[in-house]
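What you see is the complex with one protein chain gone and the rest in place.
Labels run A, B and C following the written order; every chain starts at residue 1.
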Amino acid sequence: STFGDYGGQYVPEALMPALQELEDAYERYVLENEDGFMDEFRERMHDFGGRPTPLQRADRLSERYDREIYLKREDLVHGGAHKLNNALGQVLLAKYMGKERIIAETGAGQHGTATAMAAAHLDMPCEIYMGRTDVNRQRPNVYRMRMNGAEVNPVEAGSGTLKEAINETFRDWATTVETTHYVIGSVVGPHPFPKLVRDFQAVIGREAREQIREKAGRLPDSVVACAGGGSNTMGTFHEFVPDCADPRFANESSGRSPRDEDVDLYAVEAGGSSLEIDAEEGLAPNSATLSTGTDGVLHGAMTKLLQSEEGQIMESHSVSAGLDYAGVGPELSYLAETGRVTPVSVDDEAALNGFHRLSRLEGIIPALESSHALGYLEESHDELGDLVVVNISGRGDKDLETVLEETEKRDLEAAPDVEVFDG
Amino acid sequence: STFGDYGGQYVPEALMPALQELEDAYERYVLENEDGFMDEFRERMHDFGGRPTPLQRADRLSERYDREIYLKREDLVHGGAHKLNNALGQVLLAKYMGKERIIAETGAGQHGTATAMAAAHLDMPCEIYMGRTDVNRQRPNVYRMRMNGAEVNPVEAGSGTLKEAINETFRDWATTVETTHYVIGSVVGPHPFPKLVRDFQAVIGREAREQIREKAGRLPDSVVACAGGGSNTMGTFHEFVPDCADPRFANESSGRSPRDEDVDLYAVEAGGSSLEIDAEEGLAPNSATLSTGTDGVLHGAMTKLLQSEEGQIMESHSVSAGLDYAGVGPELSYLAETGRVTPVSVDDEAALNGFHRLSRLEGIIPALESSHALGYLEESHDELGDLVVVNISGRGDKDLETVLEETEKRDLEAAPDVEVFDG
Amino acid sequence: MTDDSNAAPESDIETAIRENDPALITYITAGDPSLEDTKRYVEALDRGGSDLIELGLPFSEPVAEGATIQAAINRALDAGTTPEGFFELVDDLETEAPLLVMTYYNMILQYGSEPDVRPFVERAAEAGLSGIIVPDLPAEEADPLREACDDHGLDLVFIVAPTTEGERLETIMSQVSGFAYVQARLGTTGARADVSTATHESLERLSEYDVPKAVGFGVSEGDHAAEIIEAGADGVIVGSALIDIVAGSDDPAADLEAKAEELKRGAVRGAESLTVDAEDTPEPEQP
Partner (left out) sequence: MTDDSNAAPESDIETAIRENDPALITYITAGDPSLEDTKRYVEALDRGGSDLIELGLPFSEPVAEGATIQAAINRALDAGTTPEGFFELVDDLETEAPLLVMTYYNMILQYGSEPDVRPFVERAAEAGLSGIIVPDLPAEEADPLREACDDHGLDLVFIVAPTTEGERLETIMSQVSGFAYVQARLGTTGARADVSTATHESLERLSEYDVPKAVGFGVSEGDHAAEIIEAGADGVIVGSALIDIVAGSDDPAADLEAKAEELKRGAVRGAESLTVDAEDTPEPEQP
């Protein structure tokens, strides 16, 4: 397997040659910068994507928690989230590979919109699969994709959310694999996707590590990121993974030696309404896969899953559609299993409070995904040391309606009075 | 007056001392960087606001128009538009001045959201006035402001749009002027606002001028920006104004001498449905103030206006709420009158096509405001020379619903098939 | 004519205030709900004891007005009130009290074929108006209009706000023409339930200047008028309270006349109380 016991390539035979082709392209273009691929990728992420993103000292959070809190501002990437880092990388790679068409799945719509933007930018035909339920509840993202010229294919099967959209995209790919590249949206799926996506996203942590050294003069005590599939998580963590005494990780990346500074890594999962699972109904009222899942195979990889004892994948839940996935990247499963990454979770309410707190205290409306990291910061800042980096993986404009609805149902400590919101 | 025949301070007596105080603060903090004000402003715009924004070569537009087209990406500023440049500057200035409260008007909501973000970031109580009609049609922006902790006060008077919101904010200010700063959202209003706002926005052109030199090795032949009140326009143009042979402008800025390279400046106004005016009804089916307006006094300044022969201000119109204003910044009136800036306009349809074209060709969904600049590029690129900079003043997420509605009504050359948009 | 108001002969307006001290200055918006009605209302106010009457010429962006006068202006504009109609109304009016026009600067600028203040002032003088008040024209921008007014014998009345202090106060007071319009409080026009402390402070600040002072913004009742006169003003200005009558009364003319009488009585009461105080105590104290 790719990462300890995790990873692998559990896909239909028809896709195996494409994965081999992709692995070859990954090694040549991404790892070895053949034809200047990575140079072009970085230049486009700069000029088109708006990189580097700032690492901002959060003045009022720092005061609140009596320690230095820095925010990595991935909400400022073109499209409003870190998702473009990966989408642009993969669409560009597909172009280098001579592919003629792009497909992708999307749940909340963030990966779909990022892929549609990247495909428009690079002049590649693009189709996005999206569950019917998600199409109906994420209308603005559907519009954005269509405005960018992408086709959006609603998936009617099952509960009509991310899982079904992924299944359907695999089906398209199994049919069109010779001419089409499937832009997987997170560090999931069969090898080499988890590494490929991680490497495109690793710019987050690479920038943050340099920036915190410049601003604070040292590495942080902890890095906190939310985790659904885990692309912002791995993107943020990757460069920090070797920052520990354990030689297994110290040498993980190219040419690294053990480091003096220990950086703790916290992956904050969606605790939903409860960490308990309804095995009868096959429902997990959370998406805390690393915290509560068990090993299994889903969407091409061995990883931790929310599944029944018999192996059926559960319907997961989170107030944040972008975290609402029953699997997680295999590398995160490995890093959690080995103790390098600490999986934690906060519930919907803590995330909503995190959303409101950042909006009111710092003037940044975070994605509900990122709000989980902020919820954890509130609950457990005492354990995070004196210098903390939190990844704000995306902006929350897309979540306004959801947050309003969910806030109205609750008595939230950090929320404004939403009864007057209609003006 | 401040700019040739334009500008001045036509406000109630009660506000005059506040304007003098503001002028004093402007000179000390902004012009002379007292207490490191400008350093702090620039640092916050970097870390919080995401500056500098890229100047991106638009590959497919360059191909389409057979010349080099560069886009200044103000859509990537925190909040999604150039508006934060000014809002953060003024809220910070208010803090330096010891003010305790912020008020602002907003039309489409862009300035209101930017001010609310800045006020949250800098811990200042904030109230936003917004016309009832705008409140109802720009709900998401109302939510964003409230999420940032601002009060939103709907203004019931008149047609319930920007003009009424400005009137009402002046009324608040006339009451609370001793403790409150009014963050005017564009290069309009009484002196020193037009200069103050321009100087905060001038970072757009300052960056763009450096960036185009770096990327293209020379200054552009033309710079194109949309113009409503004119804050993105003046922000983009200001640094380029001296780039001409006319010594009146060559020495306009501090210590500048006449320059070798001539840069043409195009202010693209909203032509609406027609440039003709219905004097009977007091309606202008456009907002092309520079192109069709006459001199008069509105909201504190002598400038060009859409007004009846008797001096009543007209209801203006544009598909883009952010351009829908019967006045324009007095400095733009001056620059247009003197020929330094060429005022042009495109109609709603050209703007909608511009919106769709950039979305599909470049993977950037522009604000409907900015789409006017793109509409002009399409219509008149032959006159713009070989190297053109277009300011993308903001992103178009806020405009999706409007664009869909307006696209359904028309047969637009650049639009995707919107009948299938619901998925 | 009023280049130096302290030395120059008194204008109609100054005379009207000084001779009728305590003076009542009333305001209504012309054209609300029609110019014909306005004519009757102005005559009623005149009968009721107004010593000076301000007539509002409606402008679409009345930033200095509160909700009441905004609504009146909207009604007047909806009724099609134009500057020419306004002047024709003034042409027709024969009141004991001198008349002023209160309007925004753009209305003055746009009268005539080019943006220029002179055609308006000429027409105003021709119609028999005695002065002009422009709520959005501070002294710093007033030179062209002041010169035109001087040339045609009209007073240009300036507002003194609670925030007007120091050098600016000196400058404005040196240019007073007709009377100093003392803004009772920060904010916009509109009837209030009390007289603000800002009024007392402003009158205190102005006490050293020997010019007529009239207080407006928020005055709605006879008792307010009394209190303001007692505080040292030479006149009170009432607007929104009259607009409320125009908009809400079954017989506006009669009620306007009665209201003017109430206000005038209040003002006189305030003046008498001052006289009593002055008789009681050799050193009159400002309350």
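Please note the rule applied: a residue touches a chain if its C-beta (ideal position, glycine included) is under 8 Å from a C-beta of that chain, and two chains touch if they have at least 3 such contacts.
Because the structure is predicted, anything quoted here is derived from the model rather than measured.
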Chain not shown, its touching partners among those shown: A
Among A:M147, A:C226 or A:L298, the residue in touch with the chain that has been omitted: A:L298
Positions on chain A where the hidden chain makes contact: 8-18, 20, 157-158, 163, 166-167, 170-171, 174-178, 282, 294-300, 305, 307, 309-313
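Following the convention adopted for this analysis, only the chains that are shown with their structure count from here on.
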Centre-most chain, if every chain is reduced to its averaged C-alpha atoms: B
Inter-chain centre distance, chain A versus chain C - centres from mean C-alpha coordinates, in Å: 67
Length of the line joining the C-alpha centres of chain A and chain B, rounded to whole Å: 35
Centre distance in Å when chain B and chain C are each reduced to the mean of their C-alpha atoms: 38
